[in-house]
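For this depiction, one protein chain was excluded, whereas all remaining protein chains were kept in their positions.
Right after this comes chain A.
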Amino acid sequence: MSTPVTTAPRSKGPGYARLRTPRRPSTVTRPRRSVLLTVLTGLILVYSLLPLGWLLINATKTPGGLFDSFGLWFAEDFALWDNIVATFTYDGGVFARWLANTLLYVVVGAGGATFLAVLGGYALAIFDFPGKRAVFAVVIGAVAVPGTALAVPTFLMFSRMGLTNTPWAVIIPSLITPFGLYLMWVFAAQAIPRELLESARIDGAGEIRSFFRISLPLLVPGTVTVLLFSMVATWNNYFLPLIMIRDPDWFPLTLGLNAWNAQAATAGGEVVFHLVITGSLITILPLIAAFLLLQRYWQSGLAAGSVKE
């Protein structure tokens, strides 16, 4: 494996000296190391983890400690537990309610969005019907339209239907993910061998049966990808609930935390930065858990299609 490279130099250009140095060929098990690349990735790692570290450290501080101590190190008193208790009990325990709301929006909204995307993507990938090109154009077009541009029309429409200020105003728009549909469409076209479906039909399976029994297991990696995307999107969704929901009882965590943060900018308001920080930390924990639990399905999905069976 460690045969030195003995290529004769074609010219005496600037690369000559480097060509002479012995170098192990790079393989999957023993990748070539590059100091520059390692440093760069390291920097990006620090850059990505710094806010998280800041959040973790500052969630342990008292309101006074937040301003009196160095931002990236712990204050004298360790108040993490007090802060967590205060976060869940402040203002009549409204934080728990917001957490439950967010879970509802994610389970029904993102779950429903994934289900619809799988059904639609599969149908578009497997069946031929007139107008498919038009559907394709609509889906691609929908991916290109920013959600923000649709917010006001959606608000006015929902307002006429009397759905604003109800959880439906958040759930129904979340059910539609053109990008998820497109992803599932492409994925289903690649992942499901037509021969398999043909043989299922020959064996007498109906379309519904072959979808659930044969296709769905094959679609798991793509499904998990769409699920993760729509979960994160719904969990972090701020703008849609902002314009739709007035009643704090239906706030998701994003709006609730912002409301707490805004108290500091209100004449006569109570400043609760420590609760905003602790609440933010609690808010990201379920997402981290979901990623850790679902990532193995996702990884197998990324590898799909890379090997000819």
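One rule holds in what follows: a contact is a pair of C-beta atoms (placed from the backbone, for glycine too) under 8 Å apart; a residue touches a chain by one contact, two chains touch by 3 or more; residues count from 1.
To be clear about the criterion, contacts and distances are computed from a predicted model.
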Candidate names "Multisubunit sodium/proton antiporter MrpB subunit", "Carbohydrate ABC transporter substrate-binding protein, CUT1 family", "Protein-export membrane protein SecF" or "Ni/Fe hydrogenase"; UniProt protein name, chain not shown: "Carbohydrate ABC transporter substrate-binding protein, CUT1 family"
Candidate in contact with the missing chain, chosen from A:Thr60, A:Thr102 or A:Thr164: A:Thr164
Residue among A:Pro63, A:Gly111 or A:Pro286 touching the omitted chain: A:Pro63
Where the missing chain touches chain A, by residue: 62-64, 67-68, 155-156, 159, 162, 164-165, 246-248, 259, 262-273
